[in-house]
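Complex shown without one protein chain; remaining protein chains in place.
And now, chain A:
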Amino acid sequence: MESRLHVNAASEGGSSSSPQLPDHKLYPIDANGIQLMLGGMASAIALVSPRKSLNIYDSPVKYLTVTATVLFLYYAILAFAGIYCFKVPTTRRKSMSTGARIAAVLYMGVATVVASLAISLGLVLFGAPLASQHAETFMAALNMALLGVTPAILTLKPSTEAWVKALLSGESKSVPELWAAGLFWSTFVASWSAAYFIPLDWDRPWQKWPIPTVGGAFLGNLAGLLYVLLCCFVLPLARADYAETEHSKRTMVRELSGSLPQSTAKKEM
């Protein structure tokens, strides 16, 4: 599964007028992709609001199963369509065969389940009850895996170095790596922090296991999504915009002064 395209002005080349200009069209605002993502998120959020029949306080396992199903379907669709991050590469959609797509979906599913088992082990080690509430612990782990680990599964190569480089090292990351790392860390750090509410004696219904942990994961994922949107999408666009403006300003100045100094064109990206 090839998914590390370093989205860089130099490598993409393509339809830009001059190789030095950053082409912000490289960050495609492909309507289908965005709509798909936003729709998925919206339906997930709609489910988060408690209804009479499906309530996280009364039947956490049932509720978490529904959420997990929605998330899984959402990511399955993404994997099937070959979409990841915010980029919809025009080339790839034609090149992948149906078999390859289904393989991608299966890989995502299996890897998610493996990750959820590891996470449930982690939850138990951090204090989840061992002799009871197995279903709750597993469903919480499955949801956390779907929220935090599946983006990384979709984006990163299945090798230890790629994962360590993306998630654990402090080097500068490409956009897909940033997406994976941002969602991973925001989900797990928020879930970890929410555990502080469990020993408090407020006696609220949402302090029972596993609600704080998985609720923190959802909220963290939302925050991470916004952050990643900002980093991968808004900021590069703004930078490209600024670069283009600067370039056109400089061109105007040159034309007005009538001379053309060598090598003053600055690459902003």
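The working rule: contacts are C-beta pairs under 8 Å (C-beta built on N, C-alpha and C of every residue); 3 or more make two chains touch, one makes a residue touch a chain; residues count from 1.
As a working rule, contacts and distances are computed from a predicted model.
A chain of this complex does not appear here, and its UniProt-recorded name among "RPP14 protein", "GPI ethanolamine phosphate transferase 2", "Centromere protein W" or "Rae1 protein homolog" is "GPI ethanolamine phosphate transferase 2".
From the set A:L73, A:V110, A:L130 or A:V253, the residue in touch with the chain omitted from the display is A:L130, counting the whole complex.
Within the whole complex, the absent chain has one touching residue among A:L73, A:L200 or A:V253, and that is A:L200. Although one chain is not displayed, its contacts with chain A can still be listed: residues 122, 124-127, 130, 167-170, 185, 192, 195-196, 198-201.
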